[in-house]
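Complex shown without one protein chain; remaining protein chains in place.
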Amino acid sequence: MGILAGKKVVVLGDRDGIPGPAIEECLKPLDAEVVFVATECFV
Amino acid sequence: MRFPVIKGAAYALIHANDMVLHQGSTQTSEARLNPGSEYLKALPAHLRSFQEVVAYPPNQVYIGNLRPAALKAIPRPWRENPVSGAGREGKFGEIMPLDEFYGLVKAADMFDLVLMEGNYQKATAAKLATHSAVADWKTLAALEKGYAPPERIRELVAGGQAEPMYLAGQLIGCVRKAHDFDAALSEHVMFENLVSKASAAFCLSLLLRKTGLPATAVEYIIECSEEACGDMNQRGGGNFAKAIGELCGCVNATGSDTRGFCAGPVHALVEAAALVRAGVYRDVVVVAGGASAKLGMNGKDHVRKGLPILEDTLGAFAVHIGADDGLSPILRIDIVGRHRIGSGAAPQAVMRAIVTDPLDQGGIPLADVDCFSAELQNPEITEPAGAGDVPLSNYKMIAALGVTRKDFAREDLAKVVERIGMPGFAPTQGHIPSGVPFLGHCREMMLEGLLRRVMVIGKGSLFLGRLTNLFDGVSLVVEKNPGGGPEDQARVGRTRVGLTLAGSEHGEAEMLRGALLAQERDPAVEVVAIGRAAPPGLALVEAADAEAAREKMESMLASGELDAAVTMHYSFPIGVSTVGRVIAPALGRGMYIANTTGASDTSRIRAMLKNAITAIAVAKACGNETPSVGILNVEGARQVERALTDLRDHGYPIRFAASGRADGGAVMRGNDLLRGGPDIMVTDSLTGNVIVKLLSAFTAGGDRETLGDGYGPGAGEGCERIINIISRASGAPVVAGALSYAGACARGDLPGRVAGEFALARKAGLDKALAELAGPVGPAAPAGPAELAGPAGSVGPAGASAPSEPAELAGPAGASAPPGPAGAGALAAPAQAAGGERKEQTATPPPPKAVSEELTGVDILVLEDAERALWRAGIYATAGMGCTGPVILVAAADKEKAIAALKTARFL
Partner (left out) sequence: MDLENQARVKALAEQYGSDDLIVILGGAEAESCGLTAETVSAGDPTFAGPLAGVPLGLKAYHIFELKDEIDPGIYDEQIAMMEMVMDADAIKGEVTTYRGA
């Protein structure tokens, strides 16, 4: 199965790329536990 | 729906290179975590000079000297292609060096927290004293005293009691903590807040100077930076807005702060526009200063890549939002884009919420937006830091969204991106790049017809506050004013002239007939009737009675909703009088009568001299660039003739008319009045008033004025509004003529013409001429020095019986400065207008009030004394000229008290 199966996930999003919460949405149905979400901002 | 408009925008940058090192959070964090840091050692060699900062192309775009599109033609890296001949002054703003800015920080400090070394302080005070935008800050006086010993500054900084102020590596001052242990008032916080306040106030002062908006006209200020001020019990209590307005002399404004990270400014614009639209406030300013913490934010990447520190400027902006003036770009507050709490974080969800949802709601195809002013970060700063080209990525997102919605074809993506975008040019000061930096250019380009519709976008990273993971975004559509630009206005006839209906002796129907007649005859005029009712085809603004109509007229003139107005029974302040226009019966020639009501000066003869100059300005505004001038043979005519001749001999371009009588000359007889000999007939106001009535009503038997264009616009130095006067006896044809006359004055920029004409006359010695006329000129008094000094053999009565006027009333030499105190809000602030004029009888006016009650009976010769006597009694009053003579204007509540005071002082 997938790379993410059974994993703990750290999400490091980007304000001017893909923000953290958007990535988190993608992971919701999967068998992966999101343990930290952040979004970086360079501006 | 009439939308609010962008009436002006100003932008400031401050070259803050020393602050990069000492206050930029990237650097201060590094110093704390890694004191021996190689980065900090290397950094000073990467700082730019002031001239490099000035010539940096994006900075020139920011202050308005280059359009954003110009950056497309300048090869990257821009830092290697400086703008040749670039200066610190910009069309919309200025780039200020740090030494001057520290002086503003000191001037912004109300709690004695800023200490500065004496030599530095003196040098800075001298520079700021002549700065065109801030020289009038009262608090600059703080720079004249309290020089701090350098050892004291060193001690405070070394002891952790103060934040240092470095200039070119030298410690020249500091900002002390405002409380022993309150973290919200620490030296660090106070430094940031004072920097934010001072830079915002600097920019607001630039806005006021560059757009001519009087500080006193600002009613509300919204501050939208990213700082917080307060103490430990209310860390973000506010209110930056009022603190900033106070520095700039906005005494009539209140305000508040709006926060939303980098989206804050666009939220603030929406709020400002809504407040104006709702009529809560008339003139609202959105302002924000710079953030010292963000200086050098991406410095590590810049240094690592061998680049200069490009984040070396503080940014600030100020935008004036006002009511629709028929010209300035409108703000479509009916379709505001908003990222809702439930919108989600996905980029396409964000863009849908702030870009396509509002456009869909307004029925505007995505392709019908000319360009997007998204976040405008300078890519040369962000790309080396790994954040990419932020504006470009916004345009790509919009275009990509358009492709997914089928607004655009996929293969056109690159073309669309190129069309809808512009290069980023703003410093990465957080809130500063939020779409707002383009508004100055946008306004200008819409006025020039280069743009029709722009969407302004702000986005904010709310998650940085650690209270929510939400993102934020807001947008606002700006459109070219459908009222059209100046040329459109001239072509299709859009000068909006108000007409108050109440008060006519012939009834409101006669006024309305005049209004319809004006619209029929003059396609350049749109009449706005102000009264109870109007027939179809005529715009109406409702007002129940004469008083309400007058107030409405004043407020619409102030907001720019009207370009000019026609009214009756109106009191102008001393210094403003009207130039009438009649038809001379012999040949049917039009002729300006200068003047017809009001008083240009308390001295009748000085007034006549000023009348001549004002009338020339009026004639020029109405299209006659070389009017001929004659002086009616009334008492004082010869003195006025001599004064005008002197001015001409000293270079004032005046063309004298020649009398039709055998002996010629510029002094006109009654015959010339009937013939219409000169284009301008100079006389005193009361005589002029009689002439207008005579020449307007003689064919109608006397009780109805049917000829000519009425008593004309009030004009005088400092008078910014165009209000034309008619009589209660004026009939429809005169009403129509007055409306056209007012429209022509508005299109011809009468206030500008008056200022220009007086400047010309002053160069040729007007002040001296007025001083020489300061002698005896009043009624029934012994002969005085003025006519003794006159040449022998002058014809006419002038030399023989010129009466005198008390010398102390004559004003000081060169009493030609701004006219007297503002009556009925038509002029500049009273405090300024009256300031320092008289040698004696000085008095400071109490706080201004709306003055609506006219007190008659005070002799004109002592009118200003009476005004000052009331000031000293604590009653706000302004001297003015009513229809039938001089008046003192006071607030209704003060009327009885004022009468009693005037009686006690024997003015009544």
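For reference, chains read A and B in written order, and residue numbers begin at 1 within each chain.
The rule is short, and it goes like this: a contact is a pair of C-beta atoms (placed from the backbone, for glycine too) under 8 Å apart; a residue touches a chain by one contact, two chains touch by 3 or more.
The model shown is predicted, which means the values in this text are computed figures rather than measured ones.
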Problem - Contacts of the hidden chain among displayed chains - result: A, B
Problem - Option touching the unshown chain, where B:Lys396, B:Arg453 or B:Lys897 are the choices - result: B:Lys396
Problem - Contact residue for the chain not shown (choose from B:Thr28, B:Asn81 or B:Gln348) - result: B:Gln348
Fill in the blank from the handout: Residue list for chain B contacting the dropped chain reads 29-30, 33-34, 300, 304, 344, 346-349, 351, 383, 385-388, 393, 396-397, 399-401, 403-404, 413
Completion exercise
Hidden partner sits against chain A at residues 2-4, 6-14, 16-20, 22-23, 25-30, 32, 35-36, 38-40
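Convention: only the chains that are shown with their structure count from here on.
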Fill in the blank from the handout: Listed in rising order, the residues of chain B that touch chain A in the complex are 262, 297-298, 344-347, 349, 375, 377, 382, 385-388, 390, 393, 428, 430, 433, 459, 461, 463-464, 469, 471
Handout entry: Footprint of chain B on chain A - complex, ascending
Key = 14-22, 25, 37-39, 41-43
